[in-house]
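All protein chains but one are shown in place.
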Amino acid sequence: MAKGVKPRVKVPKTAAAGEAITIKTLISHKMESGQRKDSDGNLIPRSIINRFTTSFNGQEVLDVVVEPAVSTNPYFEFEALVPEAGEFTFTWYDDDGSVYEAKKAVAIA
Amino acid sequence: MGISLRGTLGLASAVAALTLGTGTAIADEEAELVVNEEIEMVVRAEAPDHLADTLDTIYSGWVFRSDETQALQADDFDNPGFVFVDVAMDAWNAADGAAGKSCADCHNDPMDSMVGVRAVYPKWNDEAGELRTLEMQINACRTGQMEAEEWKYDGSDMVNMTALISVPSRGLPVNVAYDGPAQEYWEMGKELYYTRTGQLELACANCHEDHYGDMIRADHLSQGQINGFPVYRLKNAKLNSAHARFKGCIRDTRAHTYKPGSAEFVALELYVATRGNGLSVEAPSVRN
Partner (left out) sequence: MNMTRRTALALGAGALAVTLLPLSAHAAADDAIATFTGGAEIGEGGLTLTTPEIAENGNTVPVSVDAPGAVAIAVFATGNPTPEVITAKFGPLAAAQSVATRIRLAGTQDVVAVAQMADGSFVRAANTVKVTIGGCGG
């Protein structure tokens, strides 16, 4: 697991049934592109978050293939439907095989 | 013999103008900053008395940034610096050192106990008989109270912690004192501010007092205020301390620089901080 990786997620705590909500996510990750060289001229190996997914109660919202052109500390903002009370699951997949997960519950107001 | 500053900058502006065409979308210098639709930041203020002969108005560096960069600071979720505030919050609550204490054991919730702290540092410490930056105070706590190792002056643990401690002071005016025993440090910092360094023979003042608002190549020069430090820079995608920025600036004059945490930079931080007395604490801010 890469050092110091920490996810942040912003989701409203409550929503009306069927409401569209805005979600913002960010994870601290260096997103080493594989294009850079170290001070000795050796290529620094690629080490990135290569996929990010969001689901709600097991149903898919978004599935993103992430390439090295995405900035350090990758950020995604998108909109999701909340059909009923439940839980969002956010998952980030690291090149090194690590998987980082964050969950957020939403109640129906 | 040095290159004439005005000539160099004039050329740079001409090149920038050519590159950028009309120069639209560079910055909205009239914009107001409200964070989270709640914290109203003072991004322009009357210059403090000691600058009365030099400047009428002092401006936060935020004013000089592009619309997109400005927007990143208006919401704590859009501001990537806050992921490092979260990291520092974990460190705040974690015991470290032989005394088995955490920051929280003495200081509870930083959102209550640290209100106003960022706004008055660097600050004279009577007991220790020294002028202390926030970093020095944190290390004094670590070695004295926690019996833990000092953190590297501009390492990520330290800069993240100074960002966390700044959060509860956001929106409060910078109010750094420079009378009494702090005065000799302030005078030393002032001398450094006006001393030309490096092959380019540039003092802080040559860019940040004489030419703020102008273009240096494609960069929009600010007044070099530090009310937003530590800052999340788009350039290196991490939080940066004021001393790291001083080092970068002085290196760009093609000089050997002082070290972060050195007596020279502590004095310079005191002086530069007082040039911003009256602006809001913004840290962690977002810059290019």
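By written order: A and B. Residues from 1 in each chain.
Following the convention adopted for this analysis, contacts are C-beta pairs under 8 Å (C-beta built on N, C-alpha and C of every residue); 3 or more make two chains touch, one makes a residue touch a chain.
The structure displayed is predicted, hence computed values, not measured ones.
Enquirer: Of the listed residues B:Leu221, B:Leu239 or B:Val272, which contacts the missing chain in the full complex?
Expert: B:Leu221
Enquirer: In the whole complex, not just what's shown, which of B:Glu68, B:Asp90 or B:Asp105 touches the removed chain?
Expert: B:Glu68
Enquirer: Would you write out the residues of chain B that touch the absent chain, in ascending order?
Expert: Given the touch definition above, chain B has residues 12, 19-20, 24-26, 65-69, 207, 215-219, 221, 233-237, 240, 244-245, 248-249, 252, 288 touching the missing chain.
Enquirer: Name, in rising order, the residues on chain A that touch the hidden chain in the full complex.
Expert: 20-21, 33, 35, 55-56, 59-72, 74-81, 83
What we mean here is this: only the chains that are shown with their structure count from here on.
Enquirer: Provide the residue numbers of chain B that touch chain A in the complex, in ascending order.
Expert: 77-78, 80, 82-84, 86-87, 156, 237-238
Enquirer: Per the contact definition, I'd like the list of chain A residues that touch chain B in the complex.
Expert: 4, 6, 8, 10, 24, 26-28, 30, 71-73, 75
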